[in-house]
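Note sheet for the following structure.
Selected chains only, in their assembly positions.
Chain IDs A, B and C follow the sequence of writing; residue 1 opens each chain.
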Amino acid sequence: MTDAIRVFITGGTFDKEYDEIHGRLYFKDTHLHEMLRLGRCRLDLHVRTLMMIDSLEMTDADRALIVENCRKADEPRIVITHGTDTIVETARALAAAALAKTIVLTGAMIPYAFGSSDGLFNLGSALSFAQALPAGVYVAMNGRCFTWDRVKKNRQTGAFEDA
Amino acid sequence: MTDAIRVFITGGTFDKEYDEIHGRLYFKDTHLHEMLRLGRCRLDLHVRTLMMIDSLEMTDADRALIVENCRKADEPRIVITHGTDTIVETARALAAAALAKTIVLTGAMIPYAFGSSDGLFNLGSALSFAQALPAGVYVAMNGRCFTWDRVKKNRQTGAFEDA
Amino acid sequence: MTDAIRVFITGGTFDKEYDEIHGRLYFKDTHLHEMLRLGRCRLDLHVRTLMMIDSLEMTDADRALIVENCRKADEPRIVITHGTDTIVETARALAAAALAKTIVLTGAMIPYAFGSSDGLFNLGSALSFAQALPAGVYVAMNGRCFTWDRVKKNRQTGAFEDA
């Protein structure tokens, strides 16, 4: 379980920051490397930022880009950080591509920079499922792992549930 | 992957706190419930504190108690939080008992209460491996999962390595 | 220096929170009590929330309300938490009222809930200046204390400067 894992960053709440000059949320750099340091992660990870956007603004072209990068990746195991609002939609697009890889999407409800984030828990979870599960497309949230076709986000509670 | 998981707490760095009156480290209550809330964990977990000690002080009798509790547990999947100094020794005692269960031990290098802890990452990781792996005894640290007989803690770096 | 101090809360970045369901910033409850607990503050404080708004949305009527509350307060020393964008304007309105009280306004560049906030530093500073300075209207930010008529916010850096 120690082969290299590919990690694609797409933005989402994970990486939102607070712009103190303008008093609003924005994206600057990913916090993934800082999170991996905090977790004392010793996995061989190949990290690449594909985009840095709110998943509500993700277009079909963006999703095609994610699918294409997963297809071309040499690594058979991939983790994708993603906004939670449309994470299921991207999982569906990846499943349609029928790649023979283990792909785990994850996100966060609270930005990592805000201290009280679920991001570190979710990242530990996603990297672990990516190592242990067979080929397929999954969403890892709330300590659980769902296959792409059996998950939905509950808009009232923010939790992911069986669909 | 949504059946109940048993969680046994034994103490370790995970749960160390700072005693502000006496200026030293000590154990009070576990932080596990707070960590699960932060991770927005929606797993069905049955949590029980077996002891709250530094793993350097763990005796054979303590280990026998942990093994016995794992044996009697109804749940086929178990996570144990443990001090990292003797986590491998306890894993060996559990393996000797040859239980037909998936048992994942995990710990932390920095107390959860200290902000910069790896605990949340490790907890997310351990709970995920416990759901996905077949029966066996494992140690989950640094984003990796080792079988009980192929792991050692590097005392210089604090990291877990193949043995 | 141990008489009661009046604290008026008006909102501002100090008290902004992250709404994890809608992914935006909002106001819920003040964090002042939590901050005072963290600071182990033992002052006799009479805290009252007057409003909970972004200071860019503060109207003349809101300012009149703040002035009126300061006028009616029994305590001769008052601290006001306020958004930084119009804190100088409110200080001017208070000075115009010519109350024979020590009034210190303070704010934060980063919400307290986000971990990396300057709020706790500013609160400790404002409460201290309020105890030690003679009657007048002041703005306490960046470890400094400015009289109301000699301060401006630098919109580029976010810092407060002599005006």
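The working rule: a contact is a pair of C-beta atoms (placed from the backbone, for glycine too) under 8 Å apart; a residue touches a chain by one contact, two chains touch by 3 or more.
No experiment lies behind these values; they were computed from the predicted model shown.
Asker: Of the identical chains, 3 are shown. What's the total across the complete complex as given in this file?
Answerer: In total, this homomeric complex is built from 4 copies.
Everything below uses one rule, namely that only the chains that are shown with their structure count from here on.
Asker: Can you tell me which chain pair comes out on top for contact count?
Answerer: A-B
Asker: For chain A versus chain C, which are copies of one sequence, does the interface use mostly the same residue numbers on each side, meaning over half shared, or is it different?
Answerer: Counting shared over all numbers used gives more than one half: same.
Asker: What chain is most central when centres are computed from CA atoms?
Answerer: That would be A.
Asker: Using mean CA coordinates as chain centres, what's the gap between chain B and chain C in Å?
Answerer: Distance between chain centres: 45 Å.
Asker: Using CA atom averages as chain centres, what separation in Å is found between chain A and chain B?
Answerer: The separation of the two C-alpha centroids amounts to 26 Å.
Asker: Could you state the distance in Å from the CA-based centre of chain A to that of chain C?
Answerer: Centres of chain A and chain C (C-alpha means) sit 39 Å apart.
Asker: So which bits of chain B are touching at least two other chains?
Answerer: Within chain B, no residue contacts more than one other chain.
Asker: Quick check: in the complex, which residue numbers of chain A touch chain C?
Answerer: For this pair, the touching residues of chain A are 13, 16, 18, 20-21, 23-25, 54, 85, 109-111, 113-116, 155-158.
Asker: So in the complex, the part of chain A that touches chain B is made up of which residues?
Answerer: Touch residues, chain A against chain B: 1-2, 35-36, 38-43, 109, 116-118, 120-129, 131-133, 140-145, 158-160, 162.
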